[in-house]
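Down below is the structure, laid out as structure tokens.
The other protein chains are all here in position, but one chain of the complex has been omitted.
By written order: A and B. Residues from 1 in each chain.
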Amino acid sequence: MNEILILTILTIITAATPLVYAAIGELVVERAGVLNLGVEGMMLAGAVCSFATAHHTGSGMAAIVAGMLAGMLMALLFAFLTLSLQSSQVATGLALTIFGVGLSALIGQSLVGIAFEGLPSLNIPMLSNLPVVGQLLFSHDILVYGSFVLVAAVAWFLNRTRAGLVLRSVGDSHDAAHALGLKVIRVRYCATLFGGACAGIGGSYLSLVYTPMWGENMSAGRGWIALALVVFAVWQPGRLLLGAYLFGGISILQLHAQALGINVPSQLMSMLPYVTTILVLVLISRNRGRIRRNAPASIGQPFHPTT
Amino acid sequence: MIALQRRAHPSRLMGYLAPLIAFVLTLLSGLLLFALLGVPIFEAFHAFFIEPISTVYGLAELGVKAAPLVIIGVALSIGFRAQVWNIGAEGQLILGGIAGAAVALYFYEVDEWFVLPLMILASILGGMLWASVPALLKTRFNVNEILTSLMLTYVAALLLSWLVSGPMRDPDGFNFPESRLFHDAALLPRLLSGTRLHIGALVALGVVVAGWLLLSKTLLGFALRVNGAAPRAGAHAGFSQNRLVWVALLLGGGCAGVAGLFEVAGPIGQLLPNISPGYGFTAIIVAFLGRLHPVGVLFAGLVMALSYLGGESAQITLNLPLAVTGVFQGMLLFFLLATDVLINYRITRKRQS
Partner (left out) sequence: MMDTPTKTPALVEMVGISKAYPGCLANDSIDISLSAGRVHALLGENGAGKSTLVKILYGLLAQDSGSIHWQGKPVDISSPAVARELGIAMVFQHFSLFESLSVLENIALGMDADADSDLRNKIITVSTRYGLPLDPDRSVFTLSVGERQRIEIVRCLLQNPKVLIMDEPTSVLTPLEVNELFATLSRLAEEGMAILYISHKLEEIRKLCHDATILRGGRKVATADPREETAQGLAALMMGSDIPKAVLREQSKTGKTLFSLSQLNYPALDQNGISLQGINLSISAGEIVGIAGVAGNGQDELMQVIAGEVLAHLDDAISLHDSAIGRQGAGERRKRGLCCVPEERLGHAAVPTLSLTENVFLTAHHRKALRIAGLVSYRRSRKFANEIIQRFNVQCNGPASLAGSLSGGNLQKFIVGREILQAPNVLVVSQPTWGVDAGAARAIHDALRTLADEGAAVLLVSQDLDELMQISDRIGALCAGRLSNFHQTSRVTVQQVGLLMGGESIDRQALNADSGADA
């Protein structure tokens, strides 16, 4: 098989993986009825903390954990404001992004221009030596494997476990869930923290693998694209994986455009992911009935348990 | 345990106090942050809040920075009142700047009175054009305007980057990605000689008054408020939701567009790859901090402008990273959102049963 094609597919995987993490986290958050628009901010926090840890310890594993914790800390801030203090989810999410951009730039001030060797590939014995397939499927870093496991685990959790059922019920109607004695706020805290952890890992992937270095605002809107992906997936984990890979493909198209002989200015090629996001949103959203059937009914609404 | 108890009526007092409390909390946390960064806190405080406005030039700069924030902030607060979440003002600002600059460059060295008005008109239309995309998609296809307006911001930034390094690049500019310097007829008149304060500051005041009139005195403003607070009541009264989405977005786009023009034809004087330090995003904070009220936005705009100046000044005198500004802005919004809870709830001790 063509070496270039294999490389292209590998790049698509690299481009899609951070989206998978950020989006699957947000999917769980939204299924619990919370809209966290701060994914971009959480990703940046994850990216910078992860990179700083990698730089100081040299340990990829520690770096991933740091990224995850940073995302969770940001999510905790969001959860405290929206769930405990009843602030507007839209406004708080925007604030989280603005704050994340500033904070990560501040933390990352001294890290600009430093490189990191990246995460080691986990070559699966025997299988990774297979021609083509070995390279495509069995010689990635741990986060790539992790992303597939995570999506499968989330799908299983949501549809097959009682805790998943509780989470969906809270997203469908927090009042009904509260009336049954379910802990709405607790469920939403957990979901929001999970979303933060995922976004943080997504950020880690950007600064450890995708471009193994830190740059201000390096997520470049991926947090927002992750939000769009959740809509694209109509809140179904399987479709989300598909969507992320579609976007991964589009965003690396610009890298290969020149090679393919397409002579378009790089800036215009870089618009593609954003323009595609808009087009995809149009295609999905125009079917109002479908959105209404699948969107968690209580999304974005504040909940105060005494009433 | 601390618990929240809903007030029978929202507290009017807290409505005014919350932003002040938030400001004080931000200040305290900021000092803590400086201490953590190992910066002497009094010097930092002085550099951040006092030094920038201790000269006439500094005060003029405050007006330069506040003008775009107020112009956009007023328009955004009108939209937010109607629950239309246009968060792509940054992109609309860029389009306004591009459109205005296109006129300036087209009439390069045409020394006529009409150049500037034409630029302003073009910038308004440019911003509106960019905002009309989310409006159309929202009203026709039910697409969330938050995501579309934001995606278009990235597109606008890339468009600008392409234009200044391609079609609109200065032919004598040694391939630097920037346009020609505008000639005098395409520059905004200065209000104060020796400073960069331009007529945009006056326009901002006009926008505040107009925004206040619109919101509190006209049927349109009333309709926007009603549809934001209770969309079904708006439908009952006969206010068209789609029309109001269009109004809110076009208003935001137009104002952001003209703010963009004021940057390129004011302090900058040419088209650069980067024409705004995130005014379109900061204006979101300004709108919330100003309680979505035009007069409040005016004060909030000044506070936020100070945070930009303070950041620059702290960078120069204390070698602090410019990113401190963003952290401050984010913290202020967080504290505001947190203290807002006091308007509708009172804090009580939870009874142990």
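What we mean here is this: a contact is a pair of C-beta atoms (placed from the backbone, for glycine too) under 8 Å apart; a residue touches a chain by one contact, two chains touch by 3 or more.
Keep in mind that what you see is a predicted model, and the values were worked out from it rather than measured.
> With touch defined as in the header, list the contact partners of the absent chain among those displayed.
When the entire complex is considered, the left-out chain reaches A, B.
> Please pick, from B:I2, B:L36 or B:L219, the residue that touches the omitted chain in the full complex.
Of all options in B:I2, B:L36 or B:L219, contact with the hidden chain holds for B:L219.
> Looking at the full complex, which residue from A:V132, A:L180 or A:I262 touches the chain that isn't shown here?
A:L180
> If you put the missing chain back, which residues of subunit B would it touch?
These residues of subunit B touch the chain that is not shown: 5-10, 216-219, 222, 225-226, 229-230, 232-233, 235-240, 351, 353.
> What subunit A residues would touch the chain not displayed?
Touch with the absent chain occurs at residues 162, 165-166, 168-169, 172-173, 175-177, 179-182, 289, 292-294, 296-297.
In the analysis below, only the chains that are shown with their structure count from here on.
> Which of the residues in subunit B come into contact with subunit A in the complex?
4-6, 85, 87, 133, 137, 140-144, 146-148, 150-152, 154-155, 158-159, 161-162, 165-166, 281-282, 284-285, 288, 321-331, 333-334, 337-338, 340-341, 344-345
> Taking the complex as given, what residues does subunit A use to touch subunit B?
Per the stated touch rule, the residues are 37, 77, 81, 85-88, 90-92, 94-96, 98-103, 105-106, 109, 216, 220-221, 224-225, 227-228, 231, 265, 267-268, 270-271, 274-275, 277-278, 281-282, 285-286, 288, 291, 304, 306-307.
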